[in-house]
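A single protein chain has been omitted from the complex, and every remaining protein chain is retained in its original position.
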Amino acid sequence: MFKKIGFTNKWSVISFFLIILILMPSVFILIGFFNPISDTWLHIRRYLLKDYIYNSVILVFFTGLFSIIIGVSLAWFVNAYDFKYSNFFKWGLILPLAVPPYIGSYTYVGLLNYTGVIQTFLRNNFELVLNQSYFNIMSLSGAIFIYTIFLYPYVFLITHAFLQKQSASLVEVSKTLGKSPISIFFRIILPISRGAYVAGTTLVVLEVLNDYGVVKYFGISTFSTSIFQTWFSLGDINSAIRLSVYLMAFVIIVLFLEKLSRGGKQYSYSNTKIKPLKAKKLTGWKNWSMFIYAFTVISLGFIIPVLQLIYWSIISYGKILNMNIIQTVLNSIGVSLVGSFIILVAAVIIANTVRIKKNILTKNYARIAVLGYSIPGAVIAVGVMIFFLKMDNFIQLISGQNNMLLLSSSIFMLIFAYLIRFLAIGYNSVESGFNKIGTDFHEASRTLGNGITKTFFKVDLPMMKPALMSGFLLVSIEILKELPLTLILRPFNFNTLATRAFEYANDEMIHESAILSLILIFISVILVYSLTYIKKKGR
Amino acid sequence: MFVNMTDIDFCYDKNNENILEDFELNIDKGQTLSILGESGSGKSTILRLLAGLERQKKGQIVIGNKIMNNENTFVSPENREVGMVFQDYALFPHMTVFENISFGISNLSKKQRKQKVLETLTLVDLVDHKSKYPHQLSGGQQQRTALARAIVTEPQILLLDEPFSNLDTNLKNNIRESLKEIINVIGITTIIVSHDKLDALKLADQLIVLKEGKIKQKGIPEQLISKPNTGYAESILA
Partner (left out) sequence: MRFLNKGSILLIVILVFSFTTLIMGAEEEVNLYTNRHYDTDKLLLDKFEEKTNIKVNVLKGGSDELIEKIDREGEDTSADLLITADAGRLHRAKNKGLLQQIENDTLFNNVPENLRDTENYWFGLTVRGRVIVYSKDRVDPSELSTYGDLTDDKWENRILVRSSSNIYNQSLLASFIEIHGEEWATEWAAGVVDNMARKPQGNDRAQATAIASGVGDIAIMNTYYLGKMLNSSNPEEVKVAKQLEIFFPSQETTGTHINVSGIGLTKHAKNKENAIKLMEYLSSVEAQEMFAKANYEYPVNPNVEPSNLLSSWGEFKPQSINLSKLGEYNKKAYMIFNRVGWK
């Protein structure tokens, strides 16, 4: 029977067990949904659930909308036009990804509030005291701004990569058919890019639904803050589980809508010869307005926050010295590297299995593998914790030893949780890498007598290097920035840059938080830059 | 002279050499001109200049009494009424055949559009496929769609860039025949760029052989092919 399902090789077997392992925590959560309802839940359902849904819908919808507008327009401008510093903007506009939204949130609050730089300047130099509501960012609209300005790069990145692969003739023929640039953008470019920007927006939306730091700081009640609150403050884990299931349902709806809007139509190319679009050089006011647009976006999303953080770091310089920074940095980097490596290995194993043996079982592997990204970090934390404690009990039962928490207090638990959460990212890179190289080479090698493993190392792997590197970098960035999950599952005395920056900020020690945030951003920038470098080289 | 290019200097990047230098070209109304040459000879460039997709450093382009391009003026592609069929056809993948063809005449009323598109579809013999998407068409059908899309707007001139290079030989012959008929029916001034002499023989009234931006030979296809005047021309026309 196993032979029929294609279980005859190591890869399939390992994939199978990996998938089961990854599913376990989610299973525990779903089972928990059937636990009895508490009066707290009834209270939540009556007074609070509406707010959570409303806030989530607003945040998701508007962030998605603005991310598309900014991301697609910038991707197109940077692709089709040659304006001042447009070459820099091609990768520069990705930089905001290096700033985690929660760091962005408290940075802007500090920047804009009464005692911040802007208002102080106006007060001291112009004696201008403005209506505070102009500077009030701790609202739904403020959150939408924060999410948009730090997450639009997902849309930009994917759309830009897509547009670069499109043939110039599409635009040129449209010109000969009498269409103006605006018309061409809306009638040709936008519809064709739909697959790309929808994929990018999905990433943005998933990030929004997962976020805990921003909404917590701004005092916006959403599913994630509520999960934390009911689980920890009220000690009602069953309600927290119910909320998690609601959130997951929300995510599934979003993913479903995404699939719908991508449509069944295959917008693939009818032939293979592709000449890339040559950027049209802009002059005069057009040149400057485009530059100003791009520059404003990158200022808001990167330059201004970083400058503010640098300023704060300099002020609190003295207090930092006893802050044990080096250990924190090493922790962040270490767990990031190790986590990324493990995730990439898992992604490769599963993706390779899927592409070689396409049957009912493997088709669902891909879906399961990427499921984790849609589960909120806090929820994954619960599931993983329960799972590991049960494992620990099991081990103790077998070994008879009464040791302390072998597994569950270790870094393994944290990394396992990262695996569940970020496998999707590694998987997407690996999968697209495999798609690019196709199965021909693999099959040729197999017919020459090499097994799957040997073929992988000798044939597939060398060709996969760019995809693997991209995947590795992408996952590293995500782990580096990750907050809610790390807050809950980290072992004794283990802090990352993310957790410490968050804790300081939430403790109203903004200045002290700044230097940690800066280091985090700095490392992210290096990773982001490496990523764009690899993508460039790959072409 | 319906189409007139004089004194054209052109290069792609400022640092490179001129692809075209002091180039001149004249075409009478209703004529079909074939430009033959190896890749890099500049033949596609000529089309792109005529279409307004590139701008020359020096010289003037006139199409149908209107100055399209000189030192003082530049008429952008969307205003030149030039129909172009690209080598890769560039059919809009998200539109049906019908929608692709009606794309250029969207300023007409719905009724007028429908009528014109159907007329053109009949001309290129694609009526049965009007609701299909490009990826559902064969190579020849795609080419005919691209052609239909270009001519439905009733442009002043028709530019064809290597129109048959993606098709296999049998198909090529058939399509050449159809194309010749269509061009004759609508009587449009046409320029075909190609590296295949059969295209010239079958379709063109005039032929020029292009090497490194310079016209090596000019004349009636049959004559040139029987008497190439340079080694290069010979190789092209062989």
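First chain written, first letter: the chains are A and B, and each begins at residue 1.
In the analysis below, contacts are C-beta pairs under 8 Å (C-beta built on N, C-alpha and C of every residue); 3 or more make two chains touch, one makes a residue touch a chain.
The shown structure was predicted, so the numbers you read here are calculated from the model rather than taken from an experiment.
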item	value
Visible chains in contact with the missing one	A
Given A:L128, A:A249, A:I292 or A:I315, the one touching the chain that is not displayed	A:I315
Of A:I31, A:V57 or A:V129, the one touching the omitted chain in the full complex	A:V129
Of A:N9, A:Q164 or A:S410, the one touching the omitted chain in the full complex	A:S410
Sole residue of A:I252, A:A444, A:L461 or A:I526 that reaches the chain not shown, by the stated touch rule	A:L461
On chain A, residues whose C-beta touches the chain left out of the figure	40, 43, 47-48, 109, 113-116, 119-120, 129, 132, 136, 138-139, 218-219, 221, 225, 228-229, 231-235, 315-316, 319, 322-323, 334, 338, 341-342, 385-386, 389, 392, 404-406, 408-412, 457, 461, 487-488, 491-495, 503-504, 507-509, 511
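Definition applied: only the chains that are shown with their structure count from here on.
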item	value
Complex contacts: residues of chain A adjacent to chain B	167, 169-170, 172-180, 187-188, 191-192, 265-271, 273-275
Residue numbers on chain B that touch chain A, as the complex places them	51-53, 76-84, 86-94, 103-104, 133-135, 137, 139, 142, 146, 149-150, 153, 155, 166
